[in-house]
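Only a single protein chain was left out; the remaining protein chains are all shown in position.
Then we have subunit A:
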Amino acid sequence: MSKSPNLVLPAIGGIALMLGAAYGFSSRNYGADTIALLEDRVEKAEARVSSASDKAKAEAERATALELAVAEAQEQAAKGTNLTSPAPQMEGAYGLGRVAMAEEIAAWDVDVLPDGRGLPVGSGNAFDGEEVFADKCASCHGDFAEGVDNWPVLAGGFDTLADEDPVKTVGSYWPHLSTVYDYVYRSMPFGEAGTLTPDETYAIVAYILYSNDLIDDEFELSNENLANFDMHNKDGFVIDDRPDLEYATWRVEPCMDNCKDAVEITMRSVFLVETPPEGGTNSMMNPAKVEGLPSFSSDGPSFIPEAAPKPVKAAVEAAPEPAKADDGDVLIEAGKKVFKKCKACHQVGDGAKNKTGPHLNDLFGRTFGSVDGFKYSNTFKTALEEGRVWDEASLAEFLSKPKAYMKGTKMSFSGLKKDSDQQAINAYLATFGN
């Protein structure tokens, strides 16, 4: 209960007595001065009543608040103390950080919105774009934006979105052209992000549109017309409608017993996955068939297969044993491990082909830029003319900082930092000839 009656009543009672006394005196025949004096005193007394009453109310409220706080603390103590709370939020600012300068914002804030806000002044066409694309993009995306290996395909795929394997390209899938500019300008080329000029970017975007047969090679794409370009799939997206289509029906008490009559295995794992101790995985097709497996009912499996296949070779796996080979073998083995960084782009061994990068068989002793059928960057073409030859020293120097040693190389790899890794790679590559 509140303490307010106890605090307020004595104060008001006291003043009421004084007022009663003042009224009694005024019924007698006093002069005007005396009446004025008495009136003044009544006014002052009333003011004191009011002030005392306000003060009493405030004290009562404070007391109530304190009582509530005590009750809350007692309740928490009974439950076990909990002193956690979210980080406090200031009304104003802490005064931390400093104001960002216009030049700084201009350097970092380069994103482009679908309505074209953020586009820098500039222009380019597919004719110019073809050259830039061949130089900076084609090693991964292909000369015709068709994609190399697993790298993204940028062109074609129209009318495949409803197929079993939709081909989602800039032409068939991307809803806004602003996104292409934004992504190419900020995040491409892979390994040289942020180096394109606005005009180069407009030209590349135009070439990608041209590869999709969306414009002719003279169409001049610019900050003026980019946002108005209607993409093929601009109306192909709906905003997340899971709440209506899925949550509404899947928020129900689930079945616990006799939920189905029988269960058959309809498909087995397509791949078996080995997990070698040195890391990574080896996956192979699973030859096992669903035939010969039991079906299930509420009584359990229909039968227990006698000689069940043992597909999980991967599970029987050992901690790596300490190496007992000589140092050379250890180095080659280490090099094989380091080469995992390279093998997404470079092949070695029997049947090695050029992929994103040239094959690396017979590397030592071979002239720079000399593998048949591989499209080298200009810097390697020059090196070929100069007759430079790969040896362990030049490879180590190249791999320590590829872009510094061969300025303009298409290789996106940032380099091997450890000398031991470079020695290991040399030893490993030397096992593939010369």
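Assume contacts are C-beta pairs under 8 Å (C-beta built on N, C-alpha and C of every residue); 3 or more make two chains touch, one makes a residue touch a chain; residues count from 1.
Going forward, contacts and distances are computed from a predicted model.
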Legend entry - Undisplayed chain, where the name is taken from the UniProt record, one of "Sarcosine oxidase subunit beta", "Phosphate-binding protein", "Sulfoxide reductase catalytic subunit YedY" or "Phenylacetate-CoA oxygenase, PaaJ subunit": "Sulfoxide reductase catalytic subunit YedY"
Inset, instruction - Could you tell which one of A:Q76, A:T275 or A:S420 touches the chain left off the display? - result: A:T275
Inset, instruction - Consider the whole complex, including the chain that is not shown, and state which of A:A32, A:L83, A:V121 or A:V238 touches that chain. - result: A:V238
Legend entry - Footprint left on subunit A by the chain that the document does not show: 86-90, 93-94, 96-100, 104-105, 108-109, 111-115, 140, 149-151, 161-166, 168, 170, 173-176, 178-179, 182-183, 186-187, 190-191, 193-194, 236-242, 245-247, 250-252, 254-273, 275, 277, 279-281, 283, 286, 288, 293-294, 296-298, 300-301, 304-305, 308-312, 314-320, 340-341, 343-345, 356, 412-414
